[in-house]
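One chain of protein is taken out of this complex; the other chains stay put.
The chains carry the letters A, B and C, assigned in the order they are written, with residues numbered from 1 in each.
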Amino acid sequence: MKVIKNGVHPHRGMLTLLIILGILGVVGLASGLLFESSILKGQPIAQNPPVGTTGVFTPAHSSVSLAVRHFFGWRPAAVQPIAFNHKPHLEQAQMECLYCHAGALTGPRATIPGVNSCMTCHNTIAKDKPAVQQIAEYFNRGEEIPWQRVYGWNDEAHLRFNHAPHLAASVSCGKCHGDVGSMADAKRIIDHSMNFCVTCHKEKKASIDCVTCHF
Amino acid sequence: MTRKSDSSLTDDLLRPVFETSTKFYVTAAVLAVIVAAGFGTWFYQIYWGMGVTGDNWPVFWGLHETNFVFWIGISHAGTLISAILRIVNATWRRPVTRCAEVITAFALMIGAMFPLVHLGRPWLAWWLIPYPSERLLWPNYRSPLVWDFFAINTYLLSSLLFLALPAIPDFALIRDRTTGWRNWLYGKLSLGWQGTPRQWHRLESAMHMMALAIIPIAISVHTIVSFDFSMAVVPMWHSTIFGPYFVVGAIFSGIAALNIVMAIVRRMLHLEKYLQPIHFRNLGKLMLAMSLLWGYFVFNERLVTWYGNTPHEMAALWSTQLGRYSPMFWTMIFCNFILPFPLLTIRKLRSITATVIASCGVVIGMWLERFLIIVPSLSYKGTSYSWGTYLPRWPEIVIFGASFAAMALLYLLFSKFIPIISIWEMKVGQHSKIKVAAQVQESEAAGELV
Amino acid sequence: MPHKWGMAVDLDRCTGCEACVVACHSENNIPTVGETEAARGRAMHWIRIERYWEGEFPEVQVKFRPVLCQQCDEAPCEPVCPTYASSHSEDGLNSQIYNRCIGTRYCANACGYNVRFFNFFTPSWDKPLHLQLNPDVSVREGGVMEKCTFCIQRINAGKVSAGIEQRPLLDGEIQPACVQSCTANALVFGDLADPDSTVSKLSKSPRGTKLLEELGTKPKVTYLQRGSWDDSQKR
Partner (left out) sequence: MDRRNFLKVGALTGASATLTSCGNPEHQMIRFIPEEEIQGGIAIWKPSVCPLCATGCGMLVRVVDGEAEVIRNGKKGLIQMGLARKLEGNPAHPISQGKLCARGQAAIQVTYHPDRIIHPLKRNGVRGSGPFQEITWDEAITILLSQIDGLAAAGSQNALAFLTKPMRGQRQTLISRFMQSYGAPPPMNFDPFGDQVLRRANAHSFGHEQLPTFDIAQSRYVISFGADFLGTWNAAVPQSAGYGEMRQGKPGHRGKFVQVEARMSQTGANADEWVPVNPGTEGVLALGMAHVIVNLKLRPGNLAALAEYTPAEVAKRTGVKTERIERLAREFAENSPAIAIIGGTPLAHTNGMFSALAVNTLNTLSGSMGKPGGISFMPQPGKDAPPGTSFNKFVTEQLASPESPVKALLLHEANPVYGSPSAWRVREALSKIPFIASFGSFIDETSILADLVLPDHSFLESWVDDVPESGAGIAVASVAPPAMRPIHQTRAMPDVLLDVSHRLAKPLQQPLPWKTYEEMLKDSFESISPGADTWNNAIANGGVWGKTGEPGVRPLVPLFPRYSEPEFDGEGVQFPFHFLPYKSQSFLDGSLAHLPWLQELPDVLSTAMWSSWVEVHTETARGLGLVQGDVVEISSTQGKIQAPVLLSPGIAPNVIAMPMGQGHETFTRFASGRGANPISILAPMAEPETGALAWAATRVRISKVDAASKLILFAGGMREHPDDHR
């Protein structure tokens, strides 16, 4: 079979396609970047943790990357300002979880203890330990220790968790937090996925109604 | 049958594929920019939120949804019509079918974009896909939107197939006439087509089965689109005739679109020889029939509502008849009924231009119809305290415009890579030219379709 | 036994003071959309006082009607949601699950009472106004539908405390913000599943009617029509 000779460069078709797709891509990306750059000077958003709302690619997040990370549920492992070690507290000192995380018994939040409660013991005990001295420094500066939360959900989850009823239903701390006593600093060893919650709720004949947790 | 006529025909129809004028680049570039603007606007809407549109309380749906229904409607031209014509084996269809099927494919793609565009949080749209999720949750199969999701995908898939099958011999033809990457590309596309009788037989029977299958699918799709509205207890939505009403409307607007596209293709690719007045005339007749049917449905809908006289429906009804939305309503009646009727009935007026004018009217009219179905009902829903109104804002309008540009662009590219008229079908036609001519005369005389 | 939360609204008591409206905003972190958005018809009021003029001057009268989500048994908003974001809770509430909402706004269209509101933008509070937010209720982001929940946070809190104390819930123990604040005690909330609860009794009142009953939505909110003085004289 013969090829038509009509002086037309045979690659024009391909070129066209590339050009057009190019334009599409560039303009699309450009607009995307444009809006991204306007994120931080975007409409004012109250940013305190309880207020921070969600919505990927919307001004709800301080940046698109944050939005994406929330979207995928990527959370960096918590890095604590002071090398805190649960082990001695639970093993040597024979302390209960609730001794420091007192909120869990009566309220929604287990609460990370403030530097005051650390000092109740540590202005006498183990004062030589560098970590304890760090705590003392914070205390003297009148500052809280910026502990990082290990567990918790993104705001997207719209999840209202309440510790009290779970303790009332005698769910052990370890069930959801693992054997913290055997760790140095608490790690997120259990994935608090919806699956995890729902499975247990089913076992315990607890409500699996959406509004039990999401409201 | 002579080799020459064959090859000349082939050359004519293949010319667009091999020759590329600067005009093409310019058009393509312009269209591409408009489309890009559309995407940009979408990014903007996603970034800031639906608030940039004109949607409000209580009119939560506006232009985006109108466009969705409109484009799905347009898509009903192609595949459905060509399928019908294939089944009844109308020989005049040969040059028309592919133009038509292409419209379907692209209109569907564009139409299917709008449900995504109108979402408040489109990045979560994948929740409509049924898959065993860690949340132990499935899509809500009771929701018409989920039905849409399945219906549209089915239709898109089948009409792509329906478009690809008859293109195989033409791919092969191009393959045989090219070298280099095209030869490779079209070689792949033609799936090793050699034109053996066995292959021809397989193709024919496959086409026949597809044609049979596609008709119920097409009808079901727009019925389901109509369910989006008729399933809700909203004034003027909650109606039993919406299914057929929408299907008819869809075919109606579809044919109109087809006429316009054909006219453009004919002009731009110099296919006057192949796309002849008869095609426009016959499609015109088909459109006329649809116009009458559509008018009948509108009359029904309005009459019954008016007679039924339930207060919350009357508000919506009157707003379209005499109230705020009446100008649009009467424009619609003019475009869909008063304008096409004489142009398509009176023999003297029945020219290509006339048909195209009528078609333009119909496309506009049918768009208005979608709008008038969605917005007034929502404006006058519930207790009169919460009545509202709606005005589109620029993002919706830009995206609306971009959707048309997208259609044109896709069509342009398509005609660049695949002959817009099925060459082998034309040849088959020519081999029975005399028969065709005779048929044409007959149909002329009888003034019927086939 | 599952609860069936319902409300009775005594139109003869309602004074249209709108205490309920602000109470709702305060309790449920409902965003203030501002002048421009309000002008576009995007103000959010989970409960509103509808008022209707009747007659002509000087014989003119006004009827007030507090309208909130009717928590229908046969809710039009529920089946249409493609993702179960709008679903029926065990207690018969039309619950809106924000995290599951993809923003089709279909539920709002299907709702015959126009009591669903959409976050067209992500709300924001000029600091330090954000400190007033109720930590027991999530703040909804842009693209999410929201509506009256009968103060689900209070219902859940009530259940939890009752559960911990292992006692049944008392009638009137749980009060949504609007009911709590109603100055003329026009709003009464309670468990319709309990035949002795005040709300069940009121719902059976001869003055009781449902809003847009013809839609067949079976609302759980009962409106007690205004009485007339002359009738009460005859009695």
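Odds and ends about this structure:
In this text, contacts are C-beta pairs under 8 Å (C-beta built on N, C-alpha and C of every residue); 3 or more make two chains touch, one makes a residue touch a chain.
The shown structure was predicted, so the numbers you read here are calculated from the model rather than taken from an experiment.
Only one residue in the set B:Leu124, B:Val234 or B:Ile399 touches the chain that does not appear here, and it is B:Leu124.
The chain not shown here is touched by just one of A:Arg109, A:Lys127 or A:Lys202, and that residue is A:Arg109. Across C:Met7, C:Val21 or C:Leu215, the residue that sits in touch with the chain not pictured is C:Val21.
In the full complex, subunit A touches the hidden chain at residues 28-29, 32-33, 36, 39, 47-50, 52, 56-57, 61-66, 68-69, 71-72, 102-103, 106-109, 111, 114-116, 139, 142-144, 146. Although one chain is not displayed, subunit C still touches it through residues 10, 12-19, 21-23, 25-27, 32-35, 38-39, 41, 43, 45, 48-58, 60-62, 64, 114, 126-136, 177, 180-186, 224, 227-229, 231-232, 235.
To be clear about the criterion, only the chains that are shown with their structure count from here on.
Chains that touch both subunit B and subunit C: A. Subunit A and subunit B have Cα centroids separated by 47 Å.
Look at where the CA atoms of subunit A average out and do the same for subunit C: the two points lie 33 Å apart.
Across the assembly, subunit A contributes 55, 58-59 as residues in contact with two or more other chains. Shared contact sites, meaning residues of subunit C that touch two or more other chains, fall at 84, 100, 121-122, 142-144. Those residues of subunit C whose C-beta lies close enough to touch subunit B in the complex are 37, 40-43, 48, 50-52, 67, 76, 79-84, 100-106, 108-114, 117-122, 142-145, 211-212, 214-217.
The residues of subunit A lying in touch with subunit B in their complex are 1-4, 6, 8, 10-14, 16-17, 19-20, 23-24, 26-28, 30-32, 35, 55-59, 71, 193-195, 198.
Of all residues in subunit B, only 48-51, 54-58, 60-61, 115, 118-122, 124-125, 127-128, 137, 139-140, 142-146, 149, 228, 231-234, 310, 312, 378, 381-386, 388-389 touch subunit C in the complex they form.
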